Every structure is written in C-alpha cells, then in structure tokens.
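Only one protein chain is missing; all other protein chains are in place.
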Amino acid sequence: MASSIVAFELGDREVEVVVRPLTTLQSVLRNQVGAMATKEGCRQGGCGSCTVLVDGEPMLSCLLPVEDVAGRRVTSVESITPPEGLHPIQEAFVEGNAFQCGYCTPGMVMVAKALLDHEPDPTHEMIAEALIGNVCRCTGYQPIIAAIGAAAGALQGSKRAPER
Amino acid sequence: MTVSDYFLPRSLPEALDLIGTHGPELLVMAGGTVAMPLINDGLSLPRAVMGLRRTGLDRVAQLDGWLHVGATATLTQLQEQRAVPLLSEAASATASWSVRNMGTVGGNLFTPPPGGDIAVALLALDTNVTLAGPKGERTLPLADFFTGFMTTSLTDDELVTALSVPLPSGSTAYTKFGRKQGNTPAVVTVAVRLTWDADRIVDARIALGAVGPHPIRARAAERGLLGTTLDPDARAAAATAATAECEPFTDAIATDWYRRRMVGVVVARTLEKLAAGATREDR
Amino acid sequence: MSPNLTVVGQSVDRSDRIGHVTGRTQFTADRTFPGMLHLRMVRSPVHHARINGIDMSAAERVPGFVRALTAADVPHNRYTILSLIGVEPEEEFVLAEERVRFKGEAIVAIVAETEAAALEAVARVRLDLEELPAVFDVEEALLPDAPIVTHWGNNTFMYEGHPCRRVRLGDVDAAFAQADHIVEGVYNTSPIEQAPIETTGCIAVPEANGRYTVYTNTQALYFSLDNTAIILQLPGNRLHFLGGTVGGGFGGKVDVIVEPIATLAAMKTNRPVRFVYSRSEEMQVSSTRSAWRIYVRDGVMNDGRIIARKVTSYADSGAYSRQTPYSLTKHAANVAGPYAIPNVSIDAYCVYTNRQPSSAMRGFGVTMGSFAIEVQMDKIAEVVGVDPWTIRFLNAYRNGDTRPHRKLAEDATLIETMQAAAALVGHDLPDAFRSMTSAPRGDSETGGR
Partner (left out) sequence: MARLRGTGVAAVNYPTGMNLGGDPSQALVHATTSGQFVVTLSATDLGQGLRTVIGQIAAETLGVAMTDVFVDTADTDTGPHDMGTFASRATHRVGNAVIIAAQEAREALLAVAAEELEAAPEDLETDGQGNINVRGVPDRSVRVSDIASMAQFTYGRTISGRGAWMKPRSDVDPETGAMDPDSTEAHACTVAEVEVDTETGIVTVLSIRSAYEVGRQVNPRLVQGQIEGGAWMAVSHALYETTAPYYPAPDHSPKDFSEYLMPGTHDLAQIESVVLEIPSSNGPYGVKGVGEMTANSPIPAIVNAIHDATGVRIDDLPVTPEKILRGLDARQSPPS
C-alpha cells in the first residue's frame, strides 16, 4: 500500500496529511503539522509526554497510528493555548512552579485538561491517579498536583462568577 | 520501509479475510499498547499490520445472564462495568488513564507477564473466550485458552472476538501487588471469586497473575477453601497451597523468591478482604 | 557581604515559563530540516566479544538506506572525553574496532531517509562476533586471571602511577591501635540511570560555508564541540554548537556521545543528520551513575570521637571511564564525610568491567559516599551507645579544621544545619549541641583536629 491521506481535526483546524502506513499521530504532529508541543520522551507509551486528547479522552500519540484518528478531534497543547494569555491550567502551572525542564509539561497539561473536563472538582487522590502515567524527573510531582488543584479552583471560580 | 500495509478493517469478516490473504505475517494489533512500542524501537519489523479499532468488536452488553465484552472494548469501558466489580477493579488497577483508553480487553490476553492483569480477573470469573475463524466461531473456557508462555490455543487464522462472563459474579476481591502504587508491573496479581451456601464456601476461584507463564488458577488452594467459612486457618491454608502451586519467574522488578513469598501474602490479604465482607453483597 | 539586595533573593518568575507551559520552548529534537537523515546504531548484543566480521549487504538493500559508518570512517576513533583537562589515555571508541566491551556498544552507524528505514537496516546488519569471557564485579575485575577490559593490561584507571586515587592524613594504623572500638562496614550501590525525560540527542546540519551547525542538548557545549573537533580532526572553527535548553540532564548529558558521529554522518552525506537516543538506549546503553562498593573501617573512642577512618572504594566504571576517573577524585576528597577526623586513609579505585559505562550523575562521586558514611555513623553511634544526633555533633567539622585533602575548612555549617533540622522536627538537643557553632576551635579544644 502506498501512502494515504488522513484528515482529522486539530483543535479548530482541519488537518490533512499524506502518510506512510502506520505513521504515529505523534510523528504527524511533530514532523508534518509542526505542532511540537507534543513531546517525544520514550515512544514506548511509558512517559506520557506525548499525551493528546482524542475526542476529549487522553491517549498516547506515540502508540496511535494516525490512520486510527481519521475524522476524529485531536486536542494538543497548541489547541488549548489561547491567542493571548494562557489557559487557566497553564496559569496554574506557572503560578505553582509546576515544572523545571518543561519536557513533561505539555503531557501533564493535557492530562489535567482531560481530568478537569471530566471532573471539575477533583480530589488530591483523583489528580494523583490521573497523572499516574506521566513521568516527571525534576519536580517530585507535588507542585504539579497542587497546580492542577489550583486550576480546578480557578476554573470553578470563573464558572461561579460568570460576569467575569 | 518497514510497514508497507496498515489495514483498518471495518468488520469482523473483513478482518478475517485480511488474515486469510496475508497469513501469519500479518501483525494483528488492537490498542497498540504492546505492539507499537516494539515497532517504534525496531524490535518488531512487520511488513503488514492490521488494526482492530474500526471492527466494531468493542460492544459491551448484558444478555441472558452473561456480560459479553467485545474483544476491542477498552479497559476504560471495562472500568465502567459496575455489574462485575472484579473486572472494574482490575481495569482500574491497570496501567494509566491514557493506556486504559487505548488498551483492549482482548489485547490484554496477549500481554506478556507480568502484564495481562485483566486476564487474571477474567480467569477467576470462569470467562469464556470466543474465537472466530474462516470456519466460524468457537467458544472455550479462558482456562483452556492459555497453553504456555505467549502461546494460546488461537490458531493463525483466528481472532479473539469476545469474552463472556457469567452473571452474577458472586463475591470477589482483586489485588494487584507491585513494588509501587499504581501503573507498575505486578509482582503478583490475585483475583478471587467465592460462591457461598449460607456461611460455607461451595465454589472458589483463585487466579494468579505474574507468577507463571500466563494467568493461572491455584486449584489446590481453591479446593482447600470448599466447605470452610473463610476462617483464618482456611485462609492461611489457601495461601500456603497457592504458594506451592505458583511458577514464579525473575524479572527487572522482582525475583522468583520474592514473587513466591508474595503469593502467600497477597492471597491471604485478598481472602481477608472477602472475610471482612468488603464485597460480599452477593452472598 | 551584606548588600541591600533587590532582585537576588526574590522568587521572580522563570523566564521560560510561557514556553514551557505552552509547549513552545524549542528543545533540540523539536527541529526539522529539509532532507534530514536519521541515524541509528548497530550495537553489540553481547557483553564482550571479538569482532570477526560485519556483513552489511542485507542492510544496504533496505529501501531508504543511505550509508553506513564503521570505525574506519572515523578520523580519530579513539578518544577520552576528559582529555580536554589532561586525562589520559585515550581509550574509548566512537565505533568499536576489534572488540566490543559492553552490551550495547556502538559498532556501525546506519544513516537512512527515515527512522523506520534506519531501524530496519540496523536489524539487517549481520555481526560475526566471537564471544569472550566478561567480568561484572569490581573486585573480581582486579583478580589476576580476570578478563581484561582495557587495552593496557589491567582493569584500573591509573592515577599518576597508582591504581587508585589516594588521600592520606595522619597515621590511621597507629590510631586504630589506640582506638577503643573498630567499626567496619561495606556498602554497595547499584548503577542508576539519569533518566531525563528528553533523551540525549543532536541534529548536525552542514552549512553552505563549509561549517557544521550542531543543535544539541549537551550539558556542556564546549566539551562537546572540542571533543567533536578532536574526533573528526576538524579545526574547531568549522563547528558551531547550539544548545542551552535541555529537558533534564542530571549528568547524563555531559558525555560526548551523539555529536561526533552525527556530525561525521552529516559530513559524509552533506545532509542534516538527526541522532536522538531511544528510551531503551538511554536506559541500557547511555552512561549510568556508577555502582559503588565502599569499605569503611573506623577507629572510635568510647566518648564517640572518630580518630581514624580508612575507606577503600571501588567505582564500577563499566567498559570505558568517561567522567568516572574525575568522580573518583571527587569521591576521595569527600568520602570521609563532614567530620573532623585526624587520621584518614582513602583508596578509591576506578575499575573497568564489561558493563555499560558509568559517568556523571547528580552528586558525582559524593552521593553514594554520603550514603555509606551516614549509615556508618549510625553504626558507630550504636557501638558507643549514643544517639545518631550525638555522634554527628561530636564529630562535626568546623572552620579551620584540616580536611583529609589538607585544605582548611572555610564554609563549614554542618552544625548550624543540624541544629535547624533538629528544630524543624522538634528534636530537643542538649545544651552543648544547641550552643555549638562552626566557628574555628579555640585553643582549649583538641588541636589535632
């Protein structure tokens, strides 16, 4: 089989790419779309730094043939970053110093996004569980868990106060 | 180029046709959580790959006293099956959220030890596995499906299509024991299902994972529980029997010595959970 | 110095915060170049072997294969990273020549149009290897009949004629004879991977002006540039290294391991070449924190004073020494611990084995020495019947004390730090320790310290 054309949504963009068989979504995002926020920490499904959302659910783009997401909605860090300023989760990561080298951060942010979409008011335990597949070698995780808790509060707060 | 064909069949017959056309050279992949890492690292160099995500084999339904789980149902789907707490618990204890969104129940049967934790729960539940091939379907007990380390009774031209779990599942308990908490290979996984008549056990299943070439049943331990009230002596005897029955191995996280030792501890603790009545509502 | 500081001491925001949380920080491998090739290594599947032959014919037929590089292609194939600061001899091979000395050692570099093609070509290279006996234990490696890893005939790095780095202060044997107690311990540690989430890697790009731009996540840009220049026998001004943004290092990116071969591949193909370690390479091939075996023998008086400490340490360097000889020196300087001990004798051996090489990691030579000594301190406390705090305060070094390496202590604050920790956990210290300071000892105190 020769290359094929695969189309999917990336945030609010329509993306169409020509790919060799079994090209991963990670590879397409990084090498064809230029969406470099999706990192490459292991390509074994073990670090979570390539996490994206597919139809709102976190998945590992290094293990996902792009053919499998044809017609589906992919969300990466680029998709949630507003044109100006930051997403509340990103704000919370900055405020909480929830990163050092920054390499795992996009994956952490995506898992946080999925978690808060599913569970706007998560417990510490739920945040820890959501992050269990994402490896950070720098921070010791506590600042990341705290930042996601803070982001939940900020998002809830903005919902409770719609006038803002 | 390594992979020259990637097929995403849209039905079971289409998938079986592809197997027929390409033979055993066709690498069959469901969630990709086991196959893709090997391909990415060049440790597996398939020419042709078939992905099962579009086959429609992911339905989960209760019917006629059975829970039928399609082979490509994800572990996340399994997590939601509150009707069978053992499966829900086993799915929750496996890997991470993202992996559970990708990994499938059928694929878990082929995950090399110490993985394959769902299969341990399925084994304790007397699950039947349905295989489809060019000559039609056949169904066999999961206990007969595993034949050795990474070998099964699946033939080259067949696919696993469904797993069927009898309902109700009885009183059950599950423990995945690892060196750390969550998303870690099992040192040993224990799944237990007990059937009671008043306060006596009349049927018992104790399935063990990560301490053999595939998920195994501790049959002597099961027999020892029959007729008992799950009193401390009975639990201790079962733990001892299971310790003798397991066939542990050494890997990066634990030795065979430690695994064997933990079989006794974890079987005892899992039975203790049941004795404490944590999930005995079906009794 | 007590200036009125305005910015220093403030928790100002990190300058890279927006890039990190938006994923826009550009890491080394976040670049692509038109026509970029991919490099993967053929590695030894065994721990120690003679290379009798390499058959590349099947690999060359893989679609997308561009070229292979072997030892013969490397201008100066035998190198030592620390030769830049005068460490000898050159001992490591960019690509293995006659022998492979560890499982995972690079033998052939394959350059291909895609990563998948490179991986397939790697799998198609046939190696004719004659396996040799291997050694994995630091003390077994020093036995007379041990398999020899190095090319010079024994398995130790030589320090100016000595097989170990020596530190000597006072007379330990005389002190042991006087000691009320001898406390002995042997401590072992396992090799550890730095495991940064961004793996080691670089992209080498040929420029129109004849230079090579190398994007790299090295921790030490000039170490990488200078070593690459030596290995490729190029004037340094042909090389332009760019880095500075690293996805975690922990010492794992101080080695010069990807840049020379990627640059050579770029020279030979005149195309950009990407060489980024896979996670399994990072785990199984890249340098580790060395494993240690540390023997400690202490002479202790009934009152808890340590009067003599003899340490014999073996660091498992693996097949090549990389930064480990330096680590041993740092270890030897510090392994006696933050204590005032008048008689010290340290022998620290850098031992070669058939293991993946060890090199730098966070706490370089010191972390595992601290582990050994601080467990040993508890054992001493038990022997003399005092609590763990007491044994440490009794022996804590102070400013002006002579360190084993004979430098006088000048920034000692161990006592104040222990006092602060005791306060933090609510541990009541006796008055004598509460009022102790790291100020230089008065005449009344033991001058020998």
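Per-chain numbering from 1; labels A, B and C assigned in written order.
Keep in mind that, in the parts below, a contact is a pair of C-beta atoms (placed from the backbone, for glycine too) under 8 Å apart; a residue touches a chain by one contact, two chains touch by 3 or more.
For clarity, every value in this text was computed on a predicted model and none was experimentally measured.
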item: Chains in view touching the one left out; value: A, B, C
item: Of A:10, A:50, A:64 or A:132, the one touching the omitted chain in the full complex; value: A:132
item: Among C:44, C:189 or C:313, the residue in touch with the chain that has been omitted; value: C:189
item: For chain C, the residues touching the chain missing from this view; value: 1, 3, 5-16, 47, 82, 84-86, 103, 136-138, 140, 159-162, 165-169, 185-193, 195, 218-223, 225, 239-251, 253-254, 279-280, 283-284, 288, 291, 316, 326, 329-330, 332-334, 337-338, 346, 353-356, 360, 362-364, 366-368, 370-375, 377-379, 388-389, 392, 396-397, 404-407, 409-414, 416-425, 427
item: Chain not shown, touching residues in chain B; value: 37, 177, 179-185, 250-255, 257-258, 261-262, 265
item: Hidden partner interface residues of chain A, rising order; value: 42, 44, 46-47, 97, 99-103, 127-129, 131-132, 135, 137-143, 145
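Keep this in mind: only the chains that are shown with their structure count from here on.
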item: Length of the line joining the C-alpha centres of chain B and chain C, rounded to whole Å; value: 42
item: Where chain A and chain B are represented by their mean Cα positions, the distance between them in whole Å; value: 29
item: Between chain A and chain C, centroid-to-centroid distance (C-alpha), Å; value: 34
item: Chain A: positions in contact with at least two other chains; value: 20, 43-44, 46
item: Shared-contact residues (touching 2 or more other chains) in chain C; value: 114, 116, 278, 280
item: Chain A-facing residues of chain C, complex; value: 13-14, 16-27, 29-30, 32, 114, 116, 195-199, 246-248, 250, 276, 278-280
item: In the complex, chain B residues that touch chain C; value: 1-3, 40-42, 45
item: For the chain C and chain B complex, residues of the former touching the latter; value: 40, 63-64, 114, 116-117, 119-120, 122-123, 278, 280
